[in-house]
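Let me begin by presenting the structure, written as structure tokens, before commenting on it.
Excluded from the complex is one protein chain; the other protein chains are retained at their positions.
So that you can tell them apart, the chains are marked A, B and C in the order they are listed, and the count of residues begins at 1 in each.
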Amino acid sequence: MKLFEYQAKEVFRSHGIPVPPSVLVETVPEVQKVLGEIGLPCVLKSQVLRGGRGKAGLIPFVRTEEQAVTEAQRLLGSEQVPMLLVESAVDIDREIYLSVTVDPVAATALIIASAAGGVEIETLAQTDPEKIVQEPVDITIGLMPYQVNDLVYRLGLNGDVAKQTKKVITNLYAIFEAYDAELVEINPLFVSKQAEVIAGDGKLIIDENSMHRQKGYERTRAYYDSDMEFEAAQEGIPYLQFDGDISLMCAGAGLTTTVYDLVNYEGGSVANYLEFGGPNYRKAVRAMELCLQNESKVILMVTFGTIARADVMAEGIVDAINRLHPDRPIVTCIRGTNEEEAVRILRAAGLEPLFDTEEAVRKAVAIAKGAC
Amino acid sequence: MKLFEYQAKEVFRSHGIPVPPSVLVETVPEVQKVLGEIGLPCVLKSQVLRGGRGKAGLIPFVRTEEQAVTEAQRLLGSEQVPMLLVESAVDIDREIYLSVTVDPVAATALIIASAAGGVEIETLAQTDPEKIVQEPVDITIGLMPYQVNDLVYRLGLNGDVAKQTKKVITNLYAIFEAYDAELVEINPLFVSKQAEVIAGDGKLIIDENSMHRQKGYERTRAYYDSDMEFEAAQEGIPYLQFDGDISLMCAGAGLTTTVYDLVNYEGGSVANYLEFGGPNYRKAVRAMELCLQNESKVILMVTFGTIARADVMAEGIVDAINRLHPDRPIVTCIRGTNEEEAVRILRAAGLEPLFDTEEAVRKAVAIAKGAC
Amino acid sequence: MSIFIESDTRVLVQGMTGKEGSFWTKHMIDLGTQVVAGVTPGKEGLEVEGRPVYHSVRRAAAEHEIDAAMLFVPPRFTKDAVFEALDSGIQKIVTIADGIPLHEMVQIRAAARSNGAMVVGGNTSGVISPGTAMMGMFPYWIERVYTPGRIGVMTRSGSLTNEVTAMVVRAGFGVSSLIGIGGDPVPGTRFAEMLPLYEQDRETDAVVIIGELGGTMEEEVAEAMRDGRFTKPVVAFLGGRTAPKGKRMGHAGAIVTGGKGTVEGKIKALTEAGALVAERPRFVGELLQELLK
Partner (left out) sequence: MSIFIESDTRVLVQGMTGKEGSFWTKHMIDLGTQVVAGVTPGKEGLEVEGRPVYHSVRRAAAEHEIDAAMLFVPPRFTKDAVFEALDSGIQKIVTIADGIPLHEMVQIRAAARSNGAMVVGGNTSGVISPGTAMMGMFPYWIERVYTPGRIGVMTRSGSLTNEVTAMVVRAGFGVSSLIGIGGDPVPGTRFAEMLPLYEQDRETDAVVIIGELGGTMEEEVAEAMRDGRFTKPVVAFLGGRTAPKGKRMGHAGAIVTGGKGTVEGKIKALTEAGALVAERPRFVGELLQELLK
């Protein structure tokens, strides 16, 4: 679960990582109200989860109240920005990159740092890999002080800035541990002209499999790009919204992604990605309801299940059809455990089950194009 | 630092290990007052740090209020028992032994358990070693649930008692960790006739080197066998009280213990053991003051120091003599770093420094016997 | 011969008395797997399919020779169960659990490595050598997928496995050993770490890799091929070629590797190393035909 910047910074603050003074607001008058507290110049930081906010003009730097109001109106008026973090500007001397993630090969935590902060680390990894320093950490032992020490000197830091950065690294690792983080990142970590070390941004992604022990984060609408994705998430159904005309209702990430590819290869376009497999294979009614909310022309079902029994899926599909009376054709390719029974059930309901994925994809594309 | 039973049980209670209802009292009227709350029969448990309380008659089981008052008077009147823990009696079905300590060879924590509780584990180790089960625990990884599971089944426990015991073991290990314990022990761990698992006794020894992170335990007089030992401890001076006539003021545990042996070999007797070495080699005045409070006949000083410079010790001794005007002879055998200077200082002060430990011991014994 | 799980591999089932555990124990035995015992704390004395159940792995290991442990254990207890198996010296462990906490999975992999053991999974169906034995949950009775043969299959995806393997079989081949590496970001064992087993297996002529975007496991296969550590033919299918980037959260692992993790990068690496990359599942079978016939 990826947190918003303001949430990550709340975590930073409570774990001893300095952040600039800031206030979270949802309306333009609130922006005006907090300017006195935050001061000018300041930064209006759109609280959206996608990256590249700077390039997209979503974190304007404002020098006057007038400018602040104009920019706040632009951002909050866009409907894509539900909240702004109004944050004091820092008098920046230099920027550092800092993150903790997992190294799946070495089976360690991995601290990544660079004295060249403020740019994307992926870009830096390609252009100047020597500017990146890494420190693996045994998760069982935890981060040792000597590692932090060595890291800051590898970054070329000295004196009090080195001391402050050691504290930030130590606390960042503590957050990584306490929050079961997939990634916790500060980019940039500012060194101000007053030689203070302050987190300019904050990214914290909590491991989905550890959410049971990470209380206090409710997935509200703001975490999703669309109403439909939010609605599907409430059901625990993986769902992505597109603007094509074929609704996918397929089993598992791998097969659904492959069907997505095949639809594109055949010249079709996908209306939505929906996983109807794994733990969701009994949720045919809810899944079909989601598909029907799209303006797609056909629903394409492709599965090849093991635990997810084909006959149970078929029963679910027939049940969904009886309840929802879908207004568009359905193409099925339901295979796997008990598939003979599935075929019987589908045929009894008047469907024509297919057995080959590519054939099913071609048929769906043809229907979408009005060819049949 | 060894805690009192009542303190260990407070720790148990706050870490989810069941203990019988109990109240700590210091006077006989208090005992009468709490009987209503605790009920009869109950146990009056003398809060002293030494072992073998049962055999010494220090934990009487009482059935009536009259009996309780009589026993409380006997115990609290003895001056050796400053506090009683008045504790509900448990209807005992069986007793288990449980402890966590350190295995210095394997470099692990070690859980030791036995279904034959209530006896001294050292005795059991000699008579029935097969009745003892052990489980080493990697301190870095911590105790894993599977180890607890395997342990309780090795103890032959079943059903709900097994389940409760698992929880006790898990919590006991958590205490071992959280309290930097040298030893945490429950002996006996009762299984009541109602199949409840309850800690009958509690022993918790905190590692002396970790006391800086174990707050809330002040070493009051109650922790010491004598006023003198308490007084010495306030100064950080290792001190033991005996009833002989030679006061030792020697360097380090090893050498002091050896001088103790030599005094005994030579037919002398020790008034007190005192380490005047290591971090205490500059505390000559305080150390001599302690020795002079004894009714010894001579003070015997034997050192052979490295960091503890002989000249500094000699200066301290001379200073102490000038300030305290000791009323008894002093035998010195101060060697090691800068010993030439030490000899000069001691001689200038009218002492006759010796260089051989056995010679010094013989001289002290002779003085104590009035032979010189 | 087959790899990882062979006909004489003595398997312990942890979590044997549970619903999934007992169901798949039966199927593993039916296929021919040497299931020797099971473990469920508190259930010692029971039997499942005639196999004795013990309170703990140690107790089972005291009574039986055990080569491998099959875990039907919930994700939150998986670390404990794996450590328990490792503690008894078991060197081959398969865990199907979906939802193992990331940091625990890192510890599992680290512990396995330092014990010289292999943990396969989590989030997988397991390992199967069709016609011989399996550890996991495979509908081996579906003949158009689980036909014995001489093609090794390794997969990151549960749902794609049947799809792609069916194409291998349709092209006239069969499967020697199929290993579900698992779909988690930190699998216990990685593709490249399985290659030495396939390299040595006399019953495997070629290996099919079913990969996807993210991570560097496919690139590591390419590296093993380039270094000459793996010399048999490789055909790969990678899902997500046309997946729009914006819809996927940045993959933490991609950070370190400087742009690795994209499907394009994987195709390039594999192709340069001499592997054939199939654009569609059907092409996997066709490419194998080209290579082997």
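We adopt the following convention: a contact is a pair of C-beta atoms (placed from the backbone, for glycine too) under 8 Å apart; a residue touches a chain by one contact, two chains touch by 3 or more.
Keep in mind that this is a model prediction, so the values were computed, not measured.
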Omitted chain's touching partners, listed by label: A, B
Of B:Asp227, B:Asp261 or B:Glu352, the residue in touch with the unshown chain: B:Asp261
Full-complex contact with the absent chain, from B:Leu3, B:Ile59, B:Leu84 or B:Ala109: B:Ala109
Contact residue for the chain not shown (choose from B:Ile121, B:Met228 or B:Met313): B:Ile121
Option touching the unshown chain, where A:Leu49, A:Val69 or A:Ala162 are the choices: A:Ala162
Touch residues of chain B, complete complex, unshown partner: 2, 50-51, 99, 101-105, 107-110, 112, 121-122, 125-126, 129, 134, 138-140, 177, 180, 182-183, 205, 207, 209-210, 212-213, 240, 242, 250-258, 260-262, 264-265, 277-278, 303-307, 335-337, 339, 357-358
Missing-partner contacts on chain A, residue numbers: 141, 144-146, 149-150, 153, 159, 162
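The criterion applied here is as follows: only the chains that are shown with their structure count from here on.
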Centroid comparison with chain C (C-alpha atoms), farthest chain: B
Between chain A and chain B, centroid-to-centroid distance (C-alpha), Å: 58
Shared interface positions of chain B, touching two or more other chains: 141
Chain C, residues touching no fewer than two other chains: none
